[in-house]
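Here you go, one structure.
Removed from the display is one protein chain of the complex; every other protein chain stays in position.
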Amino acid sequence: MRAWTLPVLAAWIAVLAATPFVGDNYLVKIATFVAFYAALALSWNFIGGLAGYPSFATAAFVGLGSYAGALVQNAGAPIVVAWIAAAGVCAMAAAALGAIVLRLRGHYFAIGSIALVEILSLVASWWSGLTGGGEGLNLAFLPGGPDTIARVFLYAMLGIAVLALVTTVAVTRGRLGFGLRCIAQNEDAAEMVGIPTTRYKMAAFVLSAVFCGAAGAAYASWVAYIAPSDAFSILLTVKVPVMVLLGGAGTVLGPVLGATALVLLEETVWARFLEFHQAILGAVIVALIFFLPGGLLGLAARRRTA
Amino acid sequence: MSALLELRGLGKRFGGIEAVRDVSLTVQPGEIVGLIGPNGAGKTTLVNLITGVHRATAGTVRFEGADVTYQRPHEAARRGLARTFQVVQPFPQMTALENVTAGALFAGAAGSVAAARRDALAQLERVGLGAEAHKPASILTLPSRKRLELAKSLAMKPKLLLLDEVNAGLNSSEIDAALALIRGIAAEGVTLVLIEHLMKVVLSLSTRIVVLHQGALIADGPPKTVVDDPRVVEAYLGARFAQRHVQARDSHA
Partner (left out) sequence: MDAALLAQVVLNGLMLGALYACIAAGFSLVWGVLNVIDMLHGSLIILAGYLTCSLWSEWHVHPFAALVPVGLVLGLAGAVLQFVLINRVVRQPVLTTLTLTFGLDMILYNVMNAVFDATPRRVTLDLGRLTFGDVVLPWDRIAAMIVALGLTALLYAVLRGSKLGRAIVAVRMDREAATLMGIRVPRIYALTFGLGAFMAGVCGALLAIVYPVTTNATGQLLGKAFIVCVVGGLGTVPGALAGGLALGVTESLGSHWFGPQAAALLGFALMLVLLVVRPTGLLGRKGYE
């Protein structure tokens, strides 16, 4: 990790945390989204950035977390308990599903991971007794005025993002991170060198699910309504890897940077060109791949060595 | 002294082809065994069976007395069974140092990433790659890559090291340097199995030679004996040469 990574991250956290005191609820909402997507991007980074497995399963776990959290919350539990339960459910689901999909590589893994999103979405639509089917689930709004609610959810999302961040730093610096990087570059050689690849990949996949689950549950509590099409959104599942690519995959700062950049980009674009939102995102992706293959951090590195 | 590695009736079938047939072999600690045989004899397959890359379809492998026939490659590595590859398989975007650190950290069971790195640097110096430690593995020359592979396997703290064609593609002086290195490794107590095509290397290093032909073991003994064995000559050069060789030998006797 670069020397300036930790100070930059600290500054990022501070700026987001300060938004309620320097701006209106709209600004706080944007900050909450930045934290939400940062948590998702950092999660993806474990399996997609470090281990090199191109996962499109993010929405599967965000959605699963949303539903799990909503059901627990509707059953009467306090919201933080619901979020923790959601994280737990996603961890277990990742372990079970990972046993199947992690046997695949490359394109097949990518497809398997998208299939997870579709399958869970279909299950949610089908099992209407539990999930309200296509109509969705309503949750109770939290007590308190708009200012309180805005702050509560800002700090909740930020808290989840910080947890994801701390985990990322710990993993990147230690044995697991090293092993995952080896797996990404040459999985067979990694086995040969003594890395228990199946176990490590599983760890990465579970880590990639846990924070998504918590964030999904928090999001459901925030919005107070979930339905299969939003919870298991293909758009979300594609945006998250794009954020990490935008920032710089496999690094600590990259996912955070990319998530922040994309959210800010979307806010400025969406307001003006609502109808072409998807096309613009598509154009950003195309531009990203052709002009910024190493992400923003890659650009910074090139500037320094030039 | 109990055997370090023991193969009994080991076999591997790929569909209709028996790549390795009924191989039984014992390797004692401290030996340097040369494994030779014509191309396609099954030498690399045998190494793959020993290290868990392929699953044996017959027979057993015992390492330090324990049955390890169906082990996964990473388990073999952790047990002290290391191997190099004919076509070197580094982690391309990592530096030479990081490549060797991987060996030290996992199979070599270093306590921490930092400790593994220190150990790795020592191994790189030992094979003469100290100056290239911070270069990406993908830009190293072939001889350097071979030495990198060696450093990585040493960092794994092996008890038995299988060297698969470690001299392929090297010139004469590079080979001499490699030989010196290998002798040094053996001197430290690492048991070696060398797969080699170069007779000069095999004869100068091995305490014992084992010959594989069409998947089966056809000779196993001291170098001088094996080299003269008519079956070995036949395997390499065909029946007619074998006959002529026997005649020439007998007429000199």
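The first chain written gets the first letter, and so on, giving A and B; residue counts start at 1 in each chain.
Following the convention adopted for this analysis, contacts are C-beta pairs under 8 Å (C-beta built on N, C-alpha and C of every residue); 3 or more make two chains touch, one makes a residue touch a chain.
Treat the numbers as computed from the prediction; the structure is a model and nothing was measured.
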Query: Missing chain touches which shown chains?
result: A
Query: For the chain left off this view, which of A:142, A:223 or A:283 is in contact with it?
result: A:283
Statement: Residue list for subunit A contacting the dropped chain reads 48, 52, 54, 100-101, 103-108, 110-112, 115, 118-119, 122-123, 125-126, 234, 238, 241-242, 245, 275-279, 281-286, 289-290, 293
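By definition in this document, only the chains that are shown with their structure count from here on.
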Query: Measuring from the mean C-alpha position of subunit A to the mean C-alpha position of subunit B, what distance in angstrom results?
result: 45
- request: Spell out the part of subunit A that touches subunit B in their complex, as residue ranges.
  value: 173-175, 178-179, 181-182, 185-186, 188-197
Message: If we count contacts the way the header does, which residues on subunit B are in touch with subunit A in the complex?
response: 51, 72-74, 77-78, 83, 85, 89-94, 101-103, 105-108, 113, 152, 156
